[in-house]
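Omission of a single protein chain aside, the complex is shown with its protein chains in their original locations.
Letters are used for the chains, namely A, B and C, taken in the order the chains are written, and counting of residues starts over at 1 for each.
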Amino acid sequence: MDFTFTDEQTMLFDMTTRYLGNEYGFEKRASIIASDAGMSEAVWRGIADLGLLALLVPEENGGAAAGPVETMLVMSAFGKALLVEPYLASAVVATSAIARLGDARQRETWLEPMGAGDLIAIVAHDEPHGGATRATAVGGGFLLDGRKTMVAHAGRAGLLLVSARSDDGAVGLFAVDPAQPGVKLVTYPTVDGGRAADVVLSQVHVADANRLGAGDVSEDLAAILDIGLAALCGEALGVLQRSLDATIEYTRTRKQFGQPIGKFQALRHRMADMLIHVEQSRSMAYLAAVRADEADVAVRERALSAAKVVVGEACRFVGQQAVQLHGGMGVTDELDVSHCFKRLFAIEKTFGSTREHLSRFSRALVA
Amino acid sequence: MDFTFTDEQTMLFDMTTRYLGNEYGFEKRASIIASDAGMSEAVWRGIADLGLLALLVPEENGGAAAGPVETMLVMSAFGKALLVEPYLASAVVATSAIARLGDARQRETWLEPMGAGDLIAIVAHDEPHGGATRATAVGGGFLLDGRKTMVAHAGRAGLLLVSARSDDGAVGLFAVDPAQPGVKLVTYPTVDGGRAADVVLSQVHVADANRLGAGDVSEDLAAILDIGLAALCGEALGVLQRSLDATIEYTRTRKQFGQPIGKFQALRHRMADMLIHVEQSRSMAYLAAVRADEADVAVRERALSAAKVVVGEACRFVGQQAVQLHGGMGVTDELDVSHCFKRLFAIEKTFGSTREHLSRFSRALVA
Amino acid sequence: MDLSFTAEDQAFREEVQAFLRDHLPAGVRHKVLNGMHLERDDYLAWQHALHARGWGGPSWPEKFGGTGWSPVQQYIFDSTCSEAGAPRLVPFGLKMVAPVIMAYGNEAQHKRFLPPILAGEEWWCQGYSEPGAGSDLASLKARAVRDGDHYVVNGQKTWTTLGQYADWIFCLVRTDPEAKPQRGISFLLIDMKTPGVTVRPIITMDGAHEVNEVWLEDVRVPVENLIGEENKGWTYAKFLLGHERTNIAGIGIAKRELARLKRLALTEVREGRPLLEDPLFAVQVARLEIELTALEITNLRVLSAEAENRAPGPEASILKIKGSEIQQGILELMTEAVGLQALPYRREAMGAGYQGDYPVEGHALTPTMQYLNLRKLSIYGGSNEIQRDIISQMILGL
Partner (left out) sequence: MDLSFTAEDQAFREEVQAFLRDHLPAGVRHKVLNGMHLERDDYLAWQHALHARGWGGPSWPEKFGGTGWSPVQQYIFDSTCSEAGAPRLVPFGLKMVAPVIMAYGNEAQHKRFLPPILAGEEWWCQGYSEPGAGSDLASLKARAVRDGDHYVVNGQKTWTTLGQYADWIFCLVRTDPEAKPQRGISFLLIDMKTPGVTVRPIITMDGAHEVNEVWLEDVRVPVENLIGEENKGWTYAKFLLGHERTNIAGIGIAKRELARLKRLALTEVREGRPLLEDPLFAVQVARLEIELTALEITNLRVLSAEAENRAPGPEASILKIKGSEIQQGILELMTEAVGLQALPYRREAMGAGYQGDYPVEGHALTPTMQYLNLRKLSIYGGSNEIQRDIISQMILGL
């Protein structure tokens, strides 16, 4: 049992934090999210130069072959900075997908430029309720039809990895160039300052060589998404901590009735409860990182659902109370607390909501 | 819309409260619950003399033919005094059962002595999980077999009204003399200072004349138990108010760190939340009383389930917080707060728990 | 005791419903029922319709052109309108400054100011809060110095709701800086067109422009626009805050939004079943509906006490706390009902005539923005923490 981080891990975290401290202040971020692109190419290049985009890339493809613990640390730093660039989507989820399912040629073709910052790849998996993306086998490949939703920064991606179900019921993962015929993107900002799109696919042709893996890859996809979920818990930690820090700072300085409002016992106890949520979330983010690549699926799913429930409840409580204790200032766009609130709101709904994971965990009690 | 009580109703409440103030102090109650009988014959006679036992008895049987609102008022006074005598079981539930299902002879035979305080009758309905009481038709009557549980003060009852299912699936209600052959009582105290028994029935013969109603009386029984539930909500109100009053009084006088603990903001806010629970419960006790004899079953059940949920949550929150704010003294047998806590605990579980009513209400959302 | 409305009240309710059917503009109703953004003209259209019917002042006495309705009738009117999808009545003129003008203004002020409020011809806003004076209002700093027939006002007001539409602002200003905090405050009516008045938007986290800062720089206000006596403004301010509390529970709004939540949860499908059949989701809806049922009765109890001239008192704090929690809870659950569709941010979908290429129906796009917007409910009008202080001090005597 060991809760310490290696020197390399600590350096990684410090380096990331230092970079963001210099390059990702509140004003800078505000200008990024207000821009047309909704992300900064300079920042993307900057984190590529730090080696962060290649963190999960295998060594033979020029990467660091690091794991979920390193990812958690980096993500917590990104969370604290409220980074909107698609690190989670490209450098964690898509990178893991290609590393796990891609053949040698696919890995070489995509992972090297991804790690270098020259290619952004995004897994397009979620569908609007009732939507179902189909893959129909044709000579030498497949035709994809359907609709995907909330595909992060799809408008900037050079590669989409689209999940689709074949006639035989097997789920496959298909590499699609967003510029190819039959692909239409409906782009939009997201509530937390990000960008995403619905991806509409009409008779989109994918050659056999651009299919990742063989047969049904549902279980692989679930494992890949769980790596994303563990990373998301790490990010949540950073946002939660920033929300609490901002609230403590605000209530220390804001005065009402002749004293700082942080002196009022009811507010102090509320902040104590916020801290408890943050610390319990920290414990579960650690657990999620350690179990993210666990081979026993039932053990992995149990741990990750439990983590998402604790983190999700914290997102809700800490987010709402941070705004509440900031009073009127809390609901404005001007302070970072409302931006934290919106990111926590989105995290709670991503990779399955608290209710959905609680339900999965509950059902497993009698399994 | 009118939330005022008639002069008669107000007098009824004041009279009951005054009587209990004189006759049912904390010490007196302590000696009653410590006695073998677990109830006071003098008090039973006293509330009979006030006319309270005949409140729900029809006029032709010498009663006041009053309704759920009067019952709620009297029960709230009993709740405030933590009365342990079987008023709810005999004067509300059994009286309503006989008045609704009994024929003229049965009503005359039983209701008059019940109203006068000379007969205690108790409905024996609940069964241990998995238990099922059966009624087998024999010449001129029925044979009952089975087991009933938590039958209040069965050891003192002169008449048991036992629900049982016939071979044809119909539920009947049968009058049984506890002293008759085949009836065995396993008596015990209850956690809230009351007395109850399991009633074990082996080939207990009931003549046709002692069956109440004809055919299946399930719906009547449900209606009768709902009258009991509405009365229980009234009782809860009294116990809740006493718990809050005791807590305010205690925190006003108990000093720590040089000031009354009631001055601490976190405790003040807790008591504000207790008050909100009490007031929301009061509203729902009113609703329960008004809907207790509603003809539309769906409307009645919705309202009563909603009332039990609000009251049940209040029982839990107010009970637990009252003890908590009393500190160490709260967990002793010495102050009334722990006795309130135990009665609130029992109320939460009686006539269906919060979870059960919440579940019924939830399912009806899509019905 | 009787929880049902009298036959008269019931007839009144039906009269209101009939009026709503005929006179609530369909476009406005559509916006309200779908959680969309209301413009100035939406509010005014409704006020004009009410005024034409003689219902412009539902809470006003007849002598000022109001309806003279009892508290119960006002409640029926408010909740029936809200349930049917009418916009709220903009309170700053009708429910805030008007009662102060009626109670403490002179006859000239009655004549000048009340009729345009009733007719929806002049829009008012509130100048109470300042950056350093929120819950602790008595610490306000805006100064008014007498100069002949005028006061010269300097200061900054904030959280001025819909101030961008306003013709007039009522302000608390300090006229005697030497006096104790609660003395030395006066109540002034200021024309927003006066030179030196500047309105600057505050953008809230839902991206809306609903509140403002109002800067007052050497603003000259005629002394006839002083309400009552100089330095007695605190009395009028407290009177106003008492009036602000009517309909504070928002029962009608909550019923409307709860019905919308249920519609949503019946159309949203998860694993082949309506979401409302998911026991964990249904129980959350049930809890809110049950709490709302209880609060409605609590609200009627308070009204009933008011009708008998027993003061409603700090019970209003209960209505504020539970009412805001229930409304916030309903919107939060709506965002949960729509799942990932809660995350796209399409502010344009909040307006009329949205025909975007994003095919999800309007219903999935508005709950998140409303949820964000409604965080204010537990903060403004006396935060829920302040309300708990009031309860513990006034009711419990602690």
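Annotations for the structure displayed:
Keep this in mind: a residue touches a chain if its C-beta (ideal position, glycine included) is under 8 Å from a C-beta of that chain, and two chains touch if they have at least 3 such contacts.
Computed from a predicted model, the values in this text were never measured in an experiment.
In the whole complex the chain that is left out makes contact with A, B, C. When you scan C:Ala11, C:Val223, C:Leu280 or C:Met394 for touch with the missing chain, the hit is C:Leu280.
Within the set A:Arg45, A:His269 or A:Arg316, the residue that contacts the chain not displayed is A:His269. Of B:Arg134, B:His205, B:Lys263 or B:Lys349, it is B:Lys349 that touches the chain left out of the display. The set of subunit C residues touching the chain not shown comprises 279-280, 283.
For subunit A, the list of residues touching the undisplayed chain reads 1-5, 69, 248, 251-252, 262-263, 265, 268-269, 271-273, 275-276, 279-284, 286-287, 289-290, 303, 306, 309-310, 358-359, 361-363, 365-366. Although one chain is not drawn, its touching partners on subunit B can still be listed: residues 126, 128-130, 149-150, 186, 188-192, 196, 198, 255-257, 264, 266-267, 320, 323-324, 327-328, 330-334, 338-339, 341-342, 345-346, 349-350, 353, 355, 358-359.
Note that only the chains that are shown with their structure count from here on.
Among the remaining chains, B is positioned farthest from subunit C, on the basis of C-alpha centroids. We define each chain's centre as the mean of its Cα atoms; on that basis subunit A and subunit C are separated by 39 Å.
Computed from the mean C-alpha positions, the centre of subunit B lies at a distance of 43 Å from the centre of subunit C.
Rounded to whole angstrom units, the spacing between the C-alpha centres of subunit A and subunit B is 54. Along subunit B, residues 265, 268-269 each make contact with two or more other chains.
Within subunit C, contacts with two or more other chains are made by residues 385, 388.
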